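Working notes for the structure below.
Note that this complex is displayed minus one protein chain, with the remaining chains in position.
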Amino acid sequence: MTDTISEEVTEEQRPLGVYTRPKGGNGWRDWITTVDHKKIGILYGAAALFFFIIGGIEALLIRLQLATPNGTVLGADMYNQVFTMHGVTMIFLAAMPLAAAFANYLIPLQIGARDVAFPRLNAMSFWVFLAGGIFINLSWLLGGAPDGGWFGYAPNTGVIFSPSVGMDFYAIGLQITGIASLVSAINLTVTVLNMRAPGMTLFKMPVLTWMLFVVQLLLVFAMPVIAVALFLLMFSRQFGANFFNTEMGADPLLWQHLFWIFGHPEVYILVLPSFGIISEVIPTFSRKPIFGYDFMVFSGIAIGFMGWGVWAHHMFVSGIGPLSVAAFSLSTMFIAVPTGVKILNWIATMWGGRVKFSSPMLFSVGVISMFTIGGLSGVTHALSPADTQQTDTYYIVAHFHYVIFGGIIFGLFAGLYFWWPKVFGHMLDEKMGKINFWVMLVGFNMTFGPMHVLGLQGMSRRIDTYSPGFGFEAWNMVATIGSFIIALSVLIFLINVVTSVKKARGKPPCGPDPWDARSLEWMTPNPTPEHNFDEIPTVESLDEFWHRKWGTDDEGQIVRVATAEEVCQKGTATGVHLPSPSYWPLIFAIGLPLLGLGLIFNLWLTLPGGILIVTALYAWIFEPVDDPDGPHGDHHEVNEEISEGASDV
Amino acid sequence: MDTSETTTDVKEEDEHHEHPSDGKYMQIALVLAIITAAEVATYFVHIGDALIPTLMVMMVVKFWIVAAWFMHLRFDSKMFTRFFVAGIVLAISVYFIFLTVFEFWTEG
Partner (left out) sequence: MSEETTTGLSHNKLAMWVFLGSECLLFGALISTYLLYRNKFYDGPAPGDIFDIPFTSVSSFVLLMSSLTMVLALAAIQRGDIRNNRLWLLTTALLGAVFIGGQVYEFTTFIREGLGYTTSPFSSAFFTLTGFHGVHVSLGIVMLMSLLISSYRGKLTQKNSETVEIIGLYWHFVDVVWIIIFTVIYLVPNPTS
């Protein structure tokens, strides 16, 4: 029973495929039909950065509105929409997919595989995510964006308090992106378990792959919870269900519980990829193996596990009773322990190392320091009496931005700088990278540092304006200036990307190992060839790549035993069989927003949506898994194309 | 999640084909039918305080029989059982706490 269906395709069964598969090729057609995990990773990254900029513009609008008392930049109604969409966009459309970009690109490479377990499902996950993201943002044009906060507390999200179609877009749009996350999580879970290179035991996997694996498991079990919550909301709004109707005895806290049962694991879904990234970057630039690998892995697992038992700390003032508050206070304090273990291990990795502060390293150190601040303010929420004072103030906003921006965005930027040469074959400019970091660090602390003070002074979050005379003016102005400095830092990053691409044009790719890195993905040339590994390496140790380059001499001194060029594969293999591209993931994804629009505006619209989905599914099943006659996906052809000068990434 | 999983367990593969016979499946279905009959009987015969525990035990036994025999978890890789049990245990514990916070059990 080892054979999967996909391996069962023989000549005799081929007529199962009544549709031919696209041949790939160059240009945009290649990108929309691709099933290559690397291209899908790049697509995820590009889409996430696009939504990151949208969410950033929304953040700037919020800060402009709050810069001075009695601000008039946005009206109250528009302000509600903007802060809701800022949260939704940043969490679901920027941070999660950017982490998915790293997961897609790096997991197969780090475990020594040629692709993920289900390449077409992988493509589907991306297109469905993109469809969901576009769908939610369509609400701006079609009657108003969601305005109930990113956590959409009932009954504020009911038709009485939120009569526009915004929350319908929220409920259905997040459902769509949720499908993408769940499918991708199942796919990557199977990939990690089933597709490791020979010798790559679970405890020889790089920490990044481990953390991403924990994230996939969290997604597998957390996405259905938010799915149910969103269904209840959607049915309440669309069909008049009474899940949150207090007049009939329903309890609106139902939403809060379901949301945070998902929501707290979600925090770790967001932060663990960043933890994984800096766990690769810090050893590389400290020239030491990660301190306490086992502890690092187990604390990651522990965080993932304990993340399920703390959700009600988001609800201390909602009247859940003293016993519940006490229990969740305790569990929240405990979850700080494995996080503390990680921070200690990163510092211990740097301790006594030959630390080189390259731009990825700077961002990583930024994560350690900024996340620690966010973690410490988080522990103050665990003490429920203090939390009672802080709830719904800017102190909370300050806290979770130190966690999400300080802990996650900095980490993802570290990853962008670190793996950029791996993905695109050229380095980002180091000097600009360092400027990028310092500007971002200053802007970040100017924006969110003062919010601690504002919160303790009593400034409420989610208010659209405030009166003069409460002592809020100065700190708000500082925060607004800070937010524009953050925008400047992102602009520096974009300029860095553009100038680096220009500079690299026409030049040969950078060398195979620009950072003297440690893990398997660097054994392939930069940029990674379509087939990843010429030959799947046999793994003997953690940090396999590093151990192939460095050994110890008789006196125990570390000496180089091989150059990176010798260790790296050349990427010249031919005849490697790769999965064929497919149209159907994209077609399936187009059907979903049509279905959503139909539910909101006119049920007839669900018809084309449903037809697209059903057609795509059946065509998917009946398309040949691989066309044995077709030359596509055969590395032979790819090689020829490259030699003909095609400029495929 | 120990490292031993990574070795391909060929023995397990072989065992996999020794599924029960059709007759055995019929016997199992008969057991399931009898338990279901007993469950339904509780609706007509009053058994007092023992009712809910009895129903729960019968439910768990039925669940286990279908999962172990019809879904082949008895014969298949432990990995499958692990994922299923992880989902079940997580669901039971999380939603048990959830209902506890709502004071569901003490409400009567």
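Labels A and B are assigned to the chains in the order they are written; within every chain, residues are numbered from 1.
Assume a residue touches a chain if its C-beta (ideal position, glycine included) is under 8 Å from a C-beta of that chain, and two chains touch if they have at least 3 such contacts.
Predicted model only: the values in this text are computed from it and were never measured.
> In the whole complex, not just what's shown, which of A:245, A:569 or A:615 touches the removed chain?
A:245
> Touching the hidden chain in the complete assembly: which of A:228, A:463, A:501 or A:559 does that?
A:228
> List the residues of chain B that touch the chain left out of this view.
Residues of chain B in contact with the hidden chain: 5-6, 8-10, 12-13, 17, 19, 21-22, 25-26, 28-29, 32-33, 36, 39-40, 42-43, 51-52, 55-56, 58-59, 62-63, 66-67, 69-72, 77, 79-80, 83-84, 86-88, 90-92, 94-95, 98-99, 102, 104.
> Can you name the residues of chain A that touch the chain not displayed here?
Chain A touches the chain not shown through residues 1-8, 13, 16, 114-115, 117-118, 182, 186-187, 189-190, 193-196, 200, 220-225, 227-229, 231-232, 235-236, 239-243, 245, 248-251, 254, 258, 261, 536, 577, 579, 618, 621.
One rule holds for everything that comes next: only the chains that are shown with their structure count from here on.
> Mind checking the centre-to-centre distance between chain A and chain B? Centres are C-alpha means, answer in whole Å.
A distance of 35 Å separates the two centres.
> Which of the residues in chain B end up touching chain A in this complex?
Answer in residue numbers: 1-3, 5-6, 13, 16-17, 79, 86-87, 90, 93-94, 97-98, 100-103.
> Going by the contact rule at the top, pick out the chain A residues touching chain B in the complex.
Its residues touching chain B are 1-2, 193, 196, 200-203, 221, 251, 253, 257, 261, 308-309, 312, 320-321, 324.
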